[in-house]
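One structure, pasted below without further comment.
Every protein chain of the complex appears in place save one, which is left out.
Read from first to last, the chains carry the letters A, B and C; within each, the first residue is number 1.
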Amino acid sequence: MVAKGKSDMTRRVFLGLAMLILCGGAAKSPLARNEIRFPDLPGYVTLKCDFHMHTVFSDGSVWPTVRVDEAWREGLDAIAISDHVEHHLHKADVVENLNRPQEIAAGRAVERNILLIRGGEITPATPPGHHNAIFLKDVNALVADDFYTQVDQAALQNAFIFWNHPGWQGAERGKWGEAQDRLLKEKKLHGVEVCNGAMYYVDAHRYALEHDLTIVGNTDMHDPSPYWDRTPEDHRTMTLVFAKDRSIEAIREALQAGRTLAWCGNLLVGKEPHLQAMFDACVEVSRVQAGGKAGVRAQVKNLSELDIELLRPGADLSDARKKRMATILLPAGMTTMVVLPVPAGKTGSVEIPFKAMNFLAGPDEPLMVNLAITVPAAAPATAPAAK
Amino acid sequence: MVAKGKSDMTRRVFLGLAMLILCGGAAKSPLARNEIRFPDLPGYVTLKCDFHMHTVFSDGSVWPTVRVDEAWREGLDAIAISDHVEHHLHKADVVENLNRPQEIAAGRAVERNILLIRGGEITPATPPGHHNAIFLKDVNALVADDFYTQVDQAALQNAFIFWNHPGWQGAERGKWGEAQDRLLKEKKLHGVEVCNGAMYYVDAHRYALEHDLTIVGNTDMHDPSPYWDRTPEDHRTMTLVFAKDRSIEAIREALQAGRTLAWCGNLLVGKEPHLQAMFDACVEVSRVQAGGKAGVRAQVKNLSELDIELLRPGADLSDARKKRMATILLPAGMTTMVVLPVPAGKTGSVEIPFKAMNFLAGPDEPLMVNLAITVPAAAPATAPAAK
Amino acid sequence: MVAKGKSDMTRRVFLGLAMLILCGGAAKSPLARNEIRFPDLPGYVTLKCDFHMHTVFSDGSVWPTVRVDEAWREGLDAIAISDHVEHHLHKADVVENLNRPQEIAAGRAVERNILLIRGGEITPATPPGHHNAIFLKDVNALVADDFYTQVDQAALQNAFIFWNHPGWQGAERGKWGEAQDRLLKEKKLHGVEVCNGAMYYVDAHRYALEHDLTIVGNTDMHDPSPYWDRTPEDHRTMTLVFAKDRSIEAIREALQAGRTLAWCGNLLVGKEPHLQAMFDACVEVSRVQAGGKAGVRAQVKNLSELDIELLRPGADLSDARKKRMATILLPAGMTTMVVLPVPAGKTGSVEIPFKAMNFLAGPDEPLMVNLAITVPAAAPATAPAAK
Partner (left out) sequence: MVAKGKSDMTRRVFLGLAMLILCGGAAKSPLARNEIRFPDLPGYVTLKCDFHMHTVFSDGSVWPTVRVDEAWREGLDAIAISDHVEHHLHKADVVENLNRPQEIAAGRAVERNILLIRGGEITPATPPGHHNAIFLKDVNALVADDFYTQVDQAALQNAFIFWNHPGWQGAERGKWGEAQDRLLKEKKLHGVEVCNGAMYYVDAHRYALEHDLTIVGNTDMHDPSPYWDRTPEDHRTMTLVFAKDRSIEAIREALQAGRTLAWCGNLLVGKEPHLQAMFDACVEVSRVQAGGKAGVRAQVKNLSELDIELLRPGADLSDARKKRMATILLPAGMTTMVVLPVPAGKTGSVEIPFKAMNFLAGPDEPLMVNLAITVPAAAPATAPAAK
């Protein structure tokens, strides 16, 4: 990287050893962590969590430590390994002990500063469908022939229990049924996986709102994590948990209180108050210019990982061109120059309503938001910036 | 993006209109700006500047507004358009008026919030080589047959004058010569382009230190900017200016005071105090764990755009394996798990010296830095993180 | 790149000068060309063409040579520069001469082996909308106050004339009207731009089929080309022309004969025979395995730049899961392992019908295709591959 002698007057920038080891991009260093940009909410830290994944101890294809390595690299704060309680694909070769994944990965989790939660997946036929129990003390105790016995054992251990991927075997089989009624009544059903991998389950979102269940989104990974590109579309599905601090106990409290959002593809899915708080924390308007005939020019910064799409309510969407005119796009992490619809001549405080199309407060229900700006009086727009 | 009806139980995440318009990646939206991560220094804002580029008004191939659009998109704060004073390749088709580029681009610069500086490139034979004069009032006034007359005219307009790309026509022709001596003596040479495009001019770095010239790095773009990947290697070469505020006058003051660094490829090039301040602002150590036989494990966050390479001073580098053992790599923008060389058993405050291989304080002279940490007493490293 | 001495036993792979100059990826070298993978059709070469773009000689922002450089880099065979005949945004600074762009760029086109076609855009109000005339001899001769006079002049020069971007000012204003009727009747309307930039004009597709117009797709670029990522979604919109050889005259003949497809985003848009021939040239089935209960496993290679989506005709699409089960995806340029729906026990020749969802033969009309395979008799599927 440094010169050999004075004769080397010009030199192309040298890559040096650093680039060699990082060959393939920094994101691929096994020791480097790509932090996820979602701001904290007032009073809470935003923890990035995945509560559903498998290892060779059921039907997954990786050793438990791999799940910790992936979590570090991909910017997670907490994971739950949740191997199937009744289904061990590799039992001819791997011991049957559902506590082993967490025991094996624990040391690595301490090193990597990942909060590691002990879990298991109760896997009966559908219906009633699969359910995850997390914060368990002894997963082996859940081995039983009867679904309700299994759930009771999980409840005895004070687990947080959620219904996994409703609808993955079709809408009909994934309908809310008597098992869900019973568990809910007995306070043994606490959440529902509205997003699983690349899937968003619309009906599950509705169930969460109707029955006040906590919304979670997880990967359900069986194979190695695919080194996501970390674009708004290509990332690990996860649950954003708004916790009082960064600890396993705080995650449990937040899950019980329902303070979560699921992040899946370019969507945030959840309940209205958390979506609203997150939107407010993510979007910053600055440098509002004086208005013109077309509206008011401003800079809008998007502090999130979503490409946010704002649509004017009531806009005519009868052709694509009109939809485009009524839409403001805010790419993830960037500052965008936008034109806001303010009547010519208007100055001072203005609130401009939009639908945030990828903040889903319910099925078919984008979040209603307001951009609040202060429009200055006109100044000559074409004055030279420099003399 | 939202459901059609209740029958649509499962749904893959929909991309929606947002992604269509952003097709090809958010960085390609002409209205979206990719901010450059270099922290401010104590007392100064870090402005990202490029003081050397061309348009169709000399031998470039773009209209002046393109230079503003590029600057916005690529996260710059300020640019100087600096067409050749004596060399107009397109004069059969484009008027000869060196003030036009800045006049044409001024309105767009106001809209995009780019500080637009009026400049020109004095382009005699080499030696004495090319020189940029920026903060001009009337570039046309520099048209003259004699190099010194041109420089005098620029000085009359109170321009900041720097020597461009020494060595681009070979080391011999780019040597410090009598013209540089004369300009320096007359206080008409204020800076030198140590980096130009992908080139780092080693001898120019030495001249800057020997003669106390301000270090600048610029693109010298003639063609459209190539939509950089924005990796540590593939970005726009630029000058980081440490200014009292975000204004053209503050940039002038900072250039005169020499408060700059050049960023070129994976290198920061400059003078020791600014490199030291930048390093301190970029590197954060956290979560130091108790030591073991191999050393102390810690998290190190790199807040810059460089992949920072730290090398133990005095390390045995006789083979690549040994060099790798002595090296710590901190990918840009990421948090890296590192093992720091602390003797087993040592606790409390420790300072660990390194050479920052891509912070160049001079030819062959990486910056000397210290990582200061506090090592806690040992705790059982393999304790389970969760119960 | 090579060793210093014998003591350097191990060595990390060195990047060498090559990577430095290619810094940012090979696709960014101004001299390197990224060939576009669409196979030739029987009897024809597939030429990649863009017949609509602007320069500083009307309202574009680049010098004409830039258009040739872009064409080379992006794998095109032919371009037409088509500045507005009546609209010169920069006339205060740039001469008014509509033949200049082609004259200026001609030398570069010879060097880069790009077929450069002289064109102009006739730009009246909408309706009747804008029309491109290409293969002109003197664009200046088209300057006139009356639209029909302009078209007549183009026809006199034996130009190929097509209607640009119908619908860009809304569906209503872009409707087929009396001007189109008149031009068609006079044989002065030969084609229609079904795709323009990222837009696919559905009604224009219908007009092309109803009136037997040649289908073209172009960029209509005004600004520098944005260094596309060259994914199926992020590429230059273009016309695939099936020509008898690689020459300007052969392009003219193929346009007159209507042998084209438009490639826009992940869509090929055109007429049924050309889509069918292209599909057959793009998709290769190999290594069909013996059937099982789920169907027959085979490898399918996609030789095109599209991510091809095949859908079983008549499939139940009432939820996303069912749609996914009925879909086969063939990523661009890759070989995909697929399971084809063949009844268990069936062997020998089988034809399996699909809808090629992104080969559009008309509005709402995906191309019907057949995959022809030969199913072998069963062999033990789990036999070890190695001894």
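Everything below uses one rule, namely that a contact is a pair of C-beta atoms (placed from the backbone, for glycine too) under 8 Å apart; a residue touches a chain by one contact, two chains touch by 3 or more.
All values reported here derive from a predicted model rather than from experimental measurement.
Participant: Any idea which of A:44, A:63 or A:148 touches the chain not displayed?
Facilitator: In the complete complex, the chain left out is touched by residue A:63.
Participant: Where the complex has a chain not shown, which of C:129, C:174, C:191 or C:270 is the residue touching it?
Facilitator: C:174
Participant: For the chain left out of this view, which of C:49, C:85 or C:308 touches it?
Facilitator: C:308
Participant: Using the touch definition up top, pick the residue from C:295, C:363 or C:376 that touches the left-out chain.
Facilitator: Per the contact definition at the top, the residue touching the missing chain is C:363.
Participant: Taking the entire complex into account, which one of C:87, C:211 or C:287 touches the absent chain?
Facilitator: Of these options, the touching residue for the absent chain is C:287.
Participant: Could I get the residues of chain A that touch the absent chain, sorted low to high?
Facilitator: So the residues of chain A touching the unseen chain are 7-12, 20-21, 23-25, 28, 30, 56-57, 60-63, 65-66, 69, 90, 92-95, 97, 100, 104, 198, 223-229, 231, 233-234, 265, 318-321, 324.
Participant: Touching residues of chain C against the unshown chain: what are they?
Facilitator: Considering the whole complex, chain C reaches the absent chain at 1-3, 6-19, 21-22, 25-27, 29, 31-35, 72, 102-103, 106-107, 109-118, 135, 137, 166-168, 170-172, 174-175, 195, 198-203, 206, 231-233, 248, 264-267, 287, 289, 297, 299, 307-309, 323-324, 327, 329, 331-338, 357-358, 360, 363-366, 381-387.
Participant: Please give every residue of chain B in contact with the chain that is not shown.
Facilitator: Answer for chain B: residues 12-15, 17, 19-21, 23, 167-168, 170-171, 199, 318-322 touch the chain left out.
The rule we apply is simple: only the chains that are shown with their structure count from here on.
Participant: Quick one: report the Å distance separating chain A from chain C, using the average Cα coordinate of each chain.
Facilitator: 36
Participant: If you average the CA atoms of chain A and of chain B, how far apart do the two points sit, in angstrom?
Facilitator: 34
Participant: By the touch rule stated above, which residues of chain C touch at least two different other chains?
Facilitator: 12, 20-21, 23, 318-321
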